[in-house]
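Here the complex is missing a single protein chain, while all its other protein chains stay put.
Should a chain be cited, it is by its letter among A and B, assigned in written order, with residues numbered from 1 in that chain.
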Amino acid sequence: MTHRKTLVRATVNQESVEFLCEPRQSLLECLRDILGLTGAKEGCNDGNCGACTVILDGRPVNACLVLGVEAEGCEIETIEGIARAGALHPVQRAYLESAALQCGFCTPGLIVATKALLDQEPNPSEERIRMWLANNLCRCTGYDKVIRAVQRAAEEMREVRA
Amino acid sequence: MKWFDYAAPRTVAEAAGILASHPGALPLAGGTDLLGQLRSRVRETDLVVDVKRIPELNEISWDAARGLTLGAAVPCYRISAHPVIRRAYPALADVAALIGGVQIQGRASIGGNLCNAAPSADAVPVLIALGAVCLVSGPGASREVRVENFCTAPRRHVLEPGEILVAFQLPPPGPGAGSYYLRFIPRNEMDIAVAGAGVAVTLDDGHIRSARIALASVAPTPLFVEEAGEWLAGKPVEPQSLAAAADLARKAARPITDMRGTAEYRRHLCAVLTRRALEAAIKRAKEERS
Partner (left out) sequence: MSESTYAVVGTRPPRHDATDKVTGRAHYGADFQLTGMLHGFILRSPHAHAAIRRIDVSKAEAFPGVKAVVTSADLPESPEQMVDIGEGAMPLSYIRGNMLARSKVLYKGHAVAAVAAVSPHVAEEAASLIEVDYDVLPCALTVEDAMRDGAPVILPDLRTKEFGEQTGRPGNVAEHFRHVLGDAENGFTEADLVVEREFRTATVHQGYIEPHATTVLWNEDGHVLVWCSSQGAFTVRKATAAVLDLPVLRVSVTPLEIGGGFGGKIRIYLEPVAALLSKKSGRPVKIVMSRQDVFEGTGPTPGSHMRIKMGARKDGRITAAQAYLAYEAGAYPGAMVAPGAMCVFAAYDIPNVVIDGYDVVVNKPSTAAYRAPGATQAAFATESVVDEIAENLGLDPVEFRLMNAAKEGTRRADGPKFRRIGCVEVLEAMRNHPHYRAPLEGPNRGRGVAVGFWFNVGLASSCTISVNSDGTVNLLDGSVDLSGTRTSVSMQAAETLGLRAEDVRPSVGDTDSIGFTEVTGGSRTTYATGWAAVEAARDVIGQMKERAALLWETDAASVEFDRGVFRAGGRSITFQELAAQLDETGGPVVGRGAVNPSGAGGSFSGAIADVEVDPETGKVSVLRFTAVQDAGRAIHPSYVEGQMQGGSVQGIGWALNEEYFMSAEGAMLNSSWLDYRMPTSLDLPMIDTVIVEVPDPEHPFGVRGVGEANIVPPPAAVSNAVYRATGVRLYRLPMNPVAVMEALWQKESEPGGGSLHSDAAA
């Protein structure tokens, strides 16, 4: 074995980044420990809780189930890149205003997953929202206010588009 | 996790060369199974070979004569969204939309699901039911392996060192074809099949022309219940036929008792799921004919 770190070039939140990582380090570790982006959380490290959700080349993924080295040449969007120019994204605002968080630990993952949904489906049904968010565990809210926040954000984003 | 090196070959030949010269190297497709297994030390390796950057493993192509060629590393979300797959191989679209959640489907592949060789793999009964063949390349000649012959034991399969699963070839569905996958899980998502049934049927007027049935989670490997499909061939489409086939599936099952269910419960589920999946596949076949 070489025990040499690998240089990875990627785009994170629309900025080019380069970082050195061990092949065994997950994208989640690279974001949190190397790039200092601690918004994505480790809840299980095996893909079941979704707290580490980031958008990789347009798709929501669990950053714990991607190696940092796999991100070579990829575009990554994290919770830190959702708000733009000092203004909250409508999804963030909807979670905040709908009281759709309690401890807030799963919230970044939920918000990233929600944004990915509404970017491709402007008017999802309740069933579709529940299906889409099934990989994002929340233990505090019982999901009720989360689902309502997604519906509220969808409505607001539709109005803005219209 | 123990240290490993990483390689990302760009061609099948390069990948096969690396795998052949590094016994113990593990191919990485979506990684949704492999990374967890490396972390929990269920598997260990010195070298991970990322096969996602090889074009042939990432392509979906369709040909009316040959059918569907599905790259082994194509992520599930592309499969469930593919118009040809949705129309011609609906059970494959079903299964690609129910493995894990959306985040898992962004990475996980059908080739990975098969090579992980878990008895519970959801995609495998579907591939068997649809008559899929594995296209395998290696240092020597390429070869074809029917999916039902691919897994040999839990986490064991027929690939030799240096061989790589490139793609699946699925025959074109005949007229009156319908397929369906149904699994039972205690939750509604993010769960491992307690049992699963993949079925594919073709219908004549009021009769079943052919049927293939395979089961998940009820034997050491995904289980092809050939006799149930053969028994159904030529039978009228009526509840008694389906119940009899379902009973054959139940009898073929060799489940164990574990934390996900008892053997008795799983045998029972085999009959229920087979019957329900047949009903749903027949409904699709009828819609296809109409």
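The working rule: a residue touches a chain if its C-beta (ideal position, glycine included) is under 8 Å from a C-beta of that chain, and two chains touch if they have at least 3 such contacts.
On a predicted model such as this, the values are computed, not experimentally measured, just so you know.
In the complete assembly, the contact with the undisplayed chain comes from B:E189, out of B:E14, B:E59 or B:E189. Among B:K52, B:H157, B:R250 or B:R275, only B:R275 touches the chain left out of the display. One chain of the complex is left out; on chain B, the residues touching it are 1-3, 40, 101, 184, 186-192, 194, 243, 258-262, 265, 268-269, 272, 275. Touching the omitted chain from chain A are residues 22, 24-25, 32, 37-46, 48-49, 51, 78-80, 82-83, 88, 92-93, 95-97, 99, 101-108, 111, 129-131, 133-147.
Everything below uses one rule, namely that only the chains that are shown with their structure count from here on.
The touching residues of chain B, when paired with chain A in their complex, are 1-6, 8, 28, 30-32, 35-36, 38-40, 46, 48, 50, 52, 75, 77, 100-104, 106-107, 188-190.
By the touch criterion given at the top, residues 1-3, 6, 22-24, 26, 45-48, 50, 53, 56, 59-62, 64-67, 69-70, 72, 113, 116-117, 131-132, 134-136 of chain A touch chain B in their complex.
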